[in-house]
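Read the structure below first, then the notes.
Missing here: one protein chain of the complex. Every other protein chain is in place.
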Amino acid sequence: MIRDRRRLSDLLPRRRSLWIAFLLLPAAAIMSVFVAWPLLSAFRLAFYRFDGLMPSDFVGLENFRQVLTEAPFSDWTWNALHHNVIVFCALMVLENGTALLLAFALLKALPGHRVHQVIVFLPVVLSSVIVGFLWKLFLHPLFGLVNQALALVGLHGPAWLGQESTALGSIILANVWHWVGFPTLVLLAGMQRISKEVIEAARLDGAGDGTLLLKIIWPLLAPSVTIVTILTFIGSFNWFELPYIMAGLTGSPGGSTDVLGLYFYRTAFGSTTTGIQDFGQGSALAVLMFLLIAGVTAIALRLLRRREVEL
Amino acid sequence: MTAAVTQAAGPALDRRWSVQTGAIQALLLLNAFIMAYPLVVMVMSSFKTNAEIFTSPFALPQTISLANVEKVWTETNFVRYLANSVGVTAASVLLILVVGTMAAYAIARYKFRFSTLVLMFFLSGMTVPLKLAIIPLFIQLDTLGLTNSYAGLILVYTAMGIPSAVFIMTGFLASLPRELEESARIDGASELRVMLSIMLPLARPAMVIVAIQNAVPIWNDFFFPLILITSDNLKTLPQGLTVFMGEFTTNWGVLFTGLSLAALPIMLVYIALSRQFIAGITQGAVK
Partner (left out) sequence: MNIWRIGRVALAAAALWGFAATAAQAVELSFWTWRQEDKAAYNELFADFTKANPDITVKFESFPDESYPTIVSAALAAGHGGDVIHTHAYGWLEQFVKAGYFVAQDQATVPSLANMPADALIAGTYRADGRVYSLPFASQTLGLFINKDVFAKAGLTPPKTWDEFLTVSKALKDKGIIPLANGLGTSWFNEMFVAIFTNPFLGPDFVTDLTTGKATFKDPRYIAALGKLLELRDVMSPGYEGIDYDTAGQLFVTGRAAMLAGGSFDIATYRAENPQISMDFVAPPTPKAGDPGTVTKFYDGGYAVNAASPNKEAALKLVNWMGTKQFGDKFSALLGNISPIKGVVINDPLLAEVATLNQTAMPHINVVYFRFQKPTGSELLQGDITKMMAGSITPDQLGADLTAGVAKWYAPFQGK
């Protein structure tokens, strides 16, 4: 008896479209109403001059011009952008590099690995308020553990969060501590999907850990690496909570920890201690951030996905 | 490679193996210490007064005083806030998983016109600081009658979690092999059946990642509840704890206690989920 051979292509196009629409609609609807529409309304305000809290005249690209080319606003913009780039590069190397090593270490399933797997992720669940404050305590110039430890070996530790040269780095380190568990898990999941036969074959060929990691695992890890890279990029350019807690809304000291997220927030919503809101300028900044992040993400995604397919 | 070669390489591999194993275990232990020690400090600080936190932050507390816990209990509606946080987080994560996975499935497993555009639409939600839209969002929720309600907050969190959920799920779902799908269809299974019984179980680890990745920021968020929720009995836990942040004085000891207590449930959820995670992984890898 020949059974009905049904393939996807056999489905009536109309039924197929309905099915796809059914799958897409709820998410699209929720996002449109609660994200897309409010965002577009806010973006629209970037083209208006704000005097106080209400938009007044339509000024076209004036806010954009000011934020990109007029001092001191442009100084702040480029300074912040510069720091975001530093944060991204640092996190890719420090956070994701460490995550790769940790994931590999966990992959080996050595005794105690389950406990380690839990511990590595515990900081991730903490609120940034706790993490920020804890690290401020550790880095405190007078009684912080870091300086106390340095004193034991005769070194004099600086005011980590008070000096322009060390402030950003300190916050980045706190961020690595906070978040490294997440890429570790994603990469571990990716590694565990690699079939055991491939790994065993490589071991039989005499591959050591280093070769295994670089030549076998790393290429096959491409999908997970894509996810981690894109999320790190977006996270770096939207960075807000940790610098807010550890350095304050103005990116002290002297703007050395200022990033686009902080700059946008205090422009759009003001700060009780520096003054006033300029929602038009804030929206312009947000539009620029969106164009930058979305643009780079789209390109990066293309490139990274291509790499996945090739392998 | 013959057995003889393997045997010959055996002892050498073993020796290298144990040195490397030792090094790796050392790395893991160091990491565990670095991760766990601040948590110990956090718990110790919960028993200290504000002054003690600043003068001897790393010493053991002078007295195990439960004064901070008492303050959190009496000055905030702790249990109520906790219940609200649990409800809002669970409902949001569930909704994100359901609608996000559905959308990701459509994009990943079916070729259709505009599929790339649709993906970019969803992803764009991740690329912009959503706080920008808080005022139009507030006005919109107000028009819909959703301010100061669970539903409003849940829908906002869901909308914010969909982009990353779609991103992660699309990645995983797209990499699943076609053969399973096709053979199930040939056997007469409907699309729904194919999705629910065959493909989704394989994507469980991804769903766990999405769940954790959304549950944590939603649980810890206090910005959106501050703006959208005004009734005391609807407040979430982090929002409720902001009462200890004064203009000039912040009672760090009490705030720490509150935040430590708030971190406990989500930690337990993660520990429970991580077992699931490991189980899900091994199932997938054997393929």
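In this document, chain identifiers A and B correspond to the written order of the chains, with residue numbering beginning at 1 in each.
Simple rule for what comes next: a residue touches a chain if its C-beta (ideal position, glycine included) is under 8 Å from a C-beta of that chain, and two chains touch if they have at least 3 such contacts.
Since we're looking at a predicted model, the values are computed, not measured.
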Next item on the list: Using the contact definition given at the top, list the shown chains touched by the missing chain.
Entry: A, B
Check: Of A:F73, A:F121, A:F237 or A:F264, which one is in contact with the hidden chain?
Finding: A:F73
Item checked: Sole residue of B:A26, B:A51, B:V79 or B:L196 that reaches the chain not shown, by the stated touch rule -> B:A51
Notebook entry, point to check: Touching the left-out chain: which of A:P26, A:G97, A:P219 or A:G270?
Noted result: A:G270
Item checked: Missing-chain contacts mapped onto chain A -> 51-54, 71-73, 136, 139-142, 147, 158-164, 248-250, 252-255, 267, 269-278, 281
Check: Which chain B residues would touch the chain omitted from the figure, given the whole complex?
Finding: 50-51, 54-55, 134-135, 138-139, 142, 147, 223, 226-227, 230, 242-250, 252
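Just so it is clear, only the chains that are shown with their structure count from here on.
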Check: In whole angstrom, what separates the CA-based centres of chain A and chain B?
Finding: 14
Next item on the list: Can you check the complex and tell me which residues of chain B touch chain A?
Entry: 1, 6, 9, 13, 16, 20-21, 24-25, 27-28, 31-32, 34-36, 38-39, 41-42, 53-58, 98-100, 102-103, 105-107, 110, 112, 118, 120-137, 140, 155-156, 158-160, 162-164, 166-168, 171-172, 175, 181-182, 185-186, 188, 191, 205-206, 209, 212-213, 216, 219-220, 238, 252, 255-256, 259-260, 262-263, 266-267, 270-271, 274, 277-278, 281-282, 284-285, 287
Item checked: chain B-facing residues of chain A, complex -> 3-8, 11, 16-17, 19-20, 22-24, 26-28, 30-31, 33-39, 41-42, 101-102, 105-106, 108, 110, 112-131, 133-135, 137-138, 140, 143, 145, 148, 177, 181-182, 185-186, 189, 192-196, 203-206, 208-209, 223, 226-227, 230-231, 234, 238, 240, 261, 264-265, 268-269, 279, 282-283, 286, 289-290, 293-294, 297-298, 301, 308
